[in-house]
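Shown here: the complex without one of its protein chains, the others still in place.
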Amino acid sequence: MTATFYDTPDEALEGVGDGASVMVGGFVSASSPTNLIWALKRRGTRNLTAIATNIGFGDRLDDLCEDGQIAKAIASFAVRASSARASRFEEQYRAGEVELELVPQGTLAERIRAGGAGIGGFLTRTGVGTQVAEGKEVLSWQGEEYLLERPLHADVAILKAHRADRLGNLSYRMAGRNFNAVMATAADLVIAEVEEIVETGALPPDAIHTPAVYVDRIVRCDPVEVRWDGR
Amino acid sequence: MTATFYDTPDEALEGVGDGASVMVGGFVSASSPTNLIWALKRRGTRNLTAIATNIGFGDRLDDLCEDGQIAKAIASFAVRASSARASRFEEQYRAGEVELELVPQGTLAERIRAGGAGIGGFLTRTGVGTQVAEGKEVLSWQGEEYLLERPLHADVAILKAHRADRLGNLSYRMAGRNFNAVMATAADLVIAEVEEIVETGALPPDAIHTPAVYVDRIVRCDPVEVRWDGR
Amino acid sequence: MAAEPRPRLTRELVAMRVARELAPGSTVNLGVGLPTLVGAFAPPEANILLQSENGILGYGGFSEGDYDQDLINAGGQPVTLNPGASFFDSAASFAMIRGGHIDTAVLGGLQVSERGDLANWSVPERGGGSIGGAMDLAVGARRLIVAMEHTTKDGRPRILQACTYPLTGRGCVDLIVTDLAVIEVGAKGLALREVAPGWTPGEVAALTDAPLTVTGAVPEMAL
Partner (left out) sequence: MAAEPRPRLTRELVAMRVARELAPGSTVNLGVGLPTLVGAFAPPEANILLQSENGILGYGGFSEGDYDQDLINAGGQPVTLNPGASFFDSAASFAMIRGGHIDTAVLGGLQVSERGDLANWSVPERGGGSIGGAMDLAVGARRLIVAMEHTTKDGRPRILQACTYPLTGRGCVDLIVTDLAVIEVGAKGLALREVAPGWTPGEVAALTDAPLTVTGAVPEMAL
């Protein structure tokens, strides 16, 4: 179905309820869907499972921890090796108030791709012989050990793209594809904030990174500046 | 390493020897590497395992069967359901002279992607309960049966792209990405014929479909017209 | 064979009936052969997004003009592009198909069983056959419509209690549209929903080798 257009990020989240699993696109500052994150905050949706490569590393996803909206995160960057400077998520994690599934970044991307591609699992060498292997099946291929990793799928994905056309096709800017383009395939409801909406046909067929078939809702928003100082 | 440029397709195939496994990009008429196929024919390389989505469906890969250069094919379209009109490959297959591993097209694409992505196997529902499942492990996920499919990797991949830059980046035209972009990742030696070579920097970063890291050799050739009448 | 009451539907009429199943704005993959004809019968205002497994979303009609060998559908036929079309590689295309993102696939069939098994790639007595993308579409499409002739050329049923030809997929068919009938595949077997003009449910059932459930009066196909 072609995408539906909303006037505000709050309206675009209509029906996203407590307990939802939410994939959050972006990588640190690059194409993070900050307007949609803040709309989730305003709406007060609680008990969320957030799936994102980072939480509390310059992104505003951590803002949802202010009022304890996140119950669990599945992430690759979530807790620093030292508590000298901690995000709200980290404080809550160290206090045992939130749950964390720490996933190698490549395994996270591939699990999300698998969730979107109908793959029931895949074998990777990443994590063999480490804590990541705990509780996972080990299978072999050509004499090497591989972990069987399982797909990730979510109720909702919130994304940030650069442009959308009226059909729902998305294109990203620079290094903005990152987890956005992968998560677009792996959620029941896919919501994108974009900087600009153009007429259908204005995006060249080769400049479309996320075909319209993956996108349910679109809202135009001015991008929010995000900076991370690397600490 | 950055790509090496050759003057002729015959020279670009230097070192590709008898018994090689060769992935052949393209889909029917779209971006099939006909110049490189014909160079393989002229060079008389024998006992080849050809991995291609189609052989004998309008493509010129079938020309390699004239002199019996192909010993085995791994393909999704290779033999018609009736022998009323047969390619050379089909005749040789029906005569028991060549071997065929028939693979569902999506499984073929995903096995090649896995071969290029370090994935030791993946679970797919495609082929469950069919001949394709014979001899394969069945694993389950969320109560459904999946086949464990294994990666494909080749000695050589021959591809056709539209443009290359001097670094070795490739861009494809229209529906030319097809198996070309996937096979570029899954062979020890990747050779591309292209219609045009441009200076490095002339391809916009977003118009590069196959990053230079995947490409070893490039040769500029006028494209060969290929037509299939659908029979 | 006894003389038949009325002519069977032409391939075009079968395609026209299938086209009525396509929801506005839905994403549809059409298999080679008869299913290819369905595209022409979907009204433009329905904004059907046609997907082709060689890496196109949003292709249009067949190309009449200059031949462009890089712009073809999965059957190798030159096509046009609609506004908003996009290209991708084969792995991405089958991720779209296998991941459940295609609303409806229309495939040809050789045999369909009462459990919705489909056989459409190989005729054992002839040998050979190619799988192509059929097995992927069979498991991946949210709804699978099979468009085929109700019987073989020599009059034997193609709708059977169990397929005798090699399977394409198990329990994957949702709707069968033939030149004689529209049949829905459900948990309890096959339900006869419509018959071709001039045909009775009994006449269709006589050419079907699996039980057909009939609920009330079975209407003629509206074409």
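Order of writing sets the labels: A, B and C. Residues in every chain begin at 1.
Here, a contact is a pair of C-beta atoms (placed from the backbone, for glycine too) under 8 Å apart; a residue touches a chain by one contact, two chains touch by 3 or more.
Keep in mind that what you see is a predicted model, and the values were worked out from it rather than measured.
Novice: Could you list, sorted by label, every displayed chain in contact with the chain left out?
Specialist: When the full complex is considered, the omitted chain touches A, B.
Novice: Can you work out which residue in B:75, B:100, B:117 or B:192 touches the chain that's missing from view?
Specialist: For the chain that is not drawn, the touching residue is B:117.
Novice: In the complete assembly, which of A:8, A:47 or A:83 touches the absent chain?
Specialist: A:83
Novice: Would you write out the residues of chain B that touch the absent chain, in ascending order?
Specialist: Contact residues on chain B toward the absent chain are 1-2, 113, 115-119, 165-167, 169, 185-186, 200-201, 203, 205-206, 208, 211-214.
Novice: Taking the full complex into account, what residues of chain A touch the chain not shown?
Specialist: 27-31, 53, 57-58, 75-83, 90, 93-94, 102-107, 109-110, 112-113, 124-132, 172-182, 209, 223, 225-228, 230
As a working rule, only the chains that are shown with their structure count from here on.
Novice: Find the chain most remote from chain B, comparing centres computed as mean CA coordinates.
Specialist: Farthest chain from chain B, going by C-alpha centroids: A.
Novice: Please report how many Å separate the Cα centroid of chain A from that of chain C, as a whole number.
Specialist: 37
Novice: Any idea how many Å lie between the Cα centroids of chain B and chain C?
Specialist: Roughly 29 Å separates the two chain centres.
Novice: With chain centres defined as C-alpha means, what is the inter-centre distance between chain A and chain B in Å?
Specialist: Measuring from centre to centre gives 33 Å for this pair.
Novice: Spell out, as numbers or ranges, the residues of chain C touching 2 or more other chains.
Specialist: If we look for residues of chain C contacting two or more partner chains, we find 87-88, 94-95, 98, 139-140.
Novice: So which stretches of chain A touch two or more other chains?
Specialist: 117-119, 205-206
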